[in-house]
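Shown below is the structure under consideration.
Removed from the display is one protein chain of the complex; every other protein chain stays in position.
Presenting subunit A:
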Amino acid sequence: MAQPQPVQKNKVDWSKAVRDYVQRAFAQENNVAGVSREEVQEKLKQVITAVAEKGMMDDVDWASHPLPQQFVLQDRRRALGVDGQQNAWPTPASHLADPLHGHTNNASLSPSKKRKSTDASLTDHPDDSQPPWRKTNSRNMFEDRITYANQGQANRVDKKQRKNKEKDNFINSKFSPAELEKRRQRFGNISTDVTPPWASPRTDDAEARSGPVVGTCQQLEKRYFRLTAPPKPETVRPLPVLEQTLALLKKKWREEKNYGYICDQFKSLRQDLTVQHIRSAFTVDVYEIHARIALEKGDLGEYNQCQTQLRALYSQNLGGHPEEFLAYRILYFIHTCNRTDMNDMLADLTPTDKNDHAVKHALAVRSALALGNYHRFFRLYIDYPNLGGNLMDKFVDRERVAALANMCKAYKPFVKLSFLSFELGFESDRACLDFLVQKQAQHLIQDTDGELCFQTGKAGLLFDQLRAQAFAKVDIKGQI
């Protein structure tokens, strides 16, 4: 069934060994769950091309050569390892030892993670090193989320990642499979049965370094992309250049308001700061500005990443505007209905915090909603400090529904639309009307003596149901 098209298209006469290898790659019994046929196909092409380019088609032992799906899995694992671990760069020592002890990686190869052996379960396995509460939605984890301003950008980045992957494969193919085969022969038989050659880590001179990079790049603008290898100094911008970059980005944002571009640029800016270990007032500045821009565009995912970072940076007393962002944090917890974090935040408040104008506003919002005091809530919604309103926009709809549920039960037989519009903080009666229509409540609106009225008494459970829906699913990430 599995006739490999790409290989056949090349009108090259492959040896029987290679053809068998291809056959094997697509054979039913070698299917690996989660690895698609396309992936296998692409990988297969790369593997064979790499070997062919080195002119080693006949040197490779195709019968025992690892299958493309295994390479795919390996790539994925590596991607995970690099993303998830703090010290993804192996130390020089562990590095040297690896080719010989490569089979220690074997453990993670076995599909089942369950360990029966008592001994093994007692040692600390590295794959457990991330405790589950780090994996949950706790604020620590937000930093791992990437958001893209819009679909277009996401696609672009996808493309980039694909490119990146290709690059990765290239590095990979530089060492495996042909060279590894050679190496295997060099090391004799020790590794043939225990060490899968593809499990050997990349050896790269740059990898041994884990200290800060000293950048030399002089260009102001740079596209973001996620690092999978230590950056080259010539691609990293030093602090003086970054300062100019920030000025440029601020200007561009004011003039062009192109969020996709700005977000991308800020991410590369943040990355350059990170790889150079720059933790200063400038760092705070960058994160604050990015957070504000994200808020302005309502990109809560990106905002939250910045917020997490800022919180830690503020604890280092590097300056900035901790109160402004504390207020945002409170509003964010209201949005996510996160009682636990809200309580922790209240526990951390100092009397100075509580006296800050913005913090006071956010706390007042919290308390108004806790008590169901919609009247006060919507007064606070109209009059807010900084960018608090942008955050409140995220949940104002939900709170309007809640307030309506409340009013429909309490007021009989009707209230004037102008009253409703005022109480719910609408800009105009028209906006209020649109909202009601949008909520399928147009049948409750009536013209009485030339004035529009809303028949609260007849609304029944409509808004109760809407309210339950609105609170049932809160998009915690708030990503766009």
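Everything that follows uses one rule, which is that contacts are C-beta pairs under 8 Å (C-beta built on N, C-alpha and C of every residue); 3 or more make two chains touch, one makes a residue touch a chain; residues count from 1.
Following the convention adopted for this analysis, contacts and distances are computed from a predicted model.
Q: Given that one chain of this complex has been left out, which of "Phospholysine phosphohistidine inorganic pyrophosphate phosphatase", "Protein CSN12 homolog", "Coatomer subunit zeta" or "3-methyl-2-oxobutanoate dehydrogenase (2-methylpropanoyl-transferring)" is its protein name according to UniProt?
A: "Protein CSN12 homolog"
Q: Which one, A:V32, A:A52 or A:L227, makes contact with the chain that was left out?
A: Reading the full complex, the residue touching the unseen chain is A:L227.
Q: For a quick check of understanding: of A:I48, A:L273 or A:I293, which residue touches the chain that isn't displayed?
A: Result: among the candidates, A:L273 touches the missing chain.
Q: Touch as defined at the start, partner being the missing chain; which of A:T245, A:Q265 or A:T283 qualifies?
A: A:T283
Q: Just name the one of A:Q305, A:N390, A:S421 or A:Q455 that touches the chain not displayed here.
A: Going through A:Q305, A:N390, A:S421 or A:Q455 one by one, A:Q305 is the residue touching the chain not shown.
Q: Counting contacts across the full complex, list the positions on subunit A that touch the omitted chain.
A: Subunit A touches the missing chain through residues 82, 85-89, 118-119, 121-122, 124, 128, 131-134, 136, 138, 140, 143, 146, 210-212, 224, 226-230, 267, 270-271, 273-275, 277-279, 283, 305, 308-309, 311-313, 315-316, 339-340, 342-344, 346-347, 367, 370-376, 405-407, 409-413, 415-416, 419, 422-423, 457.
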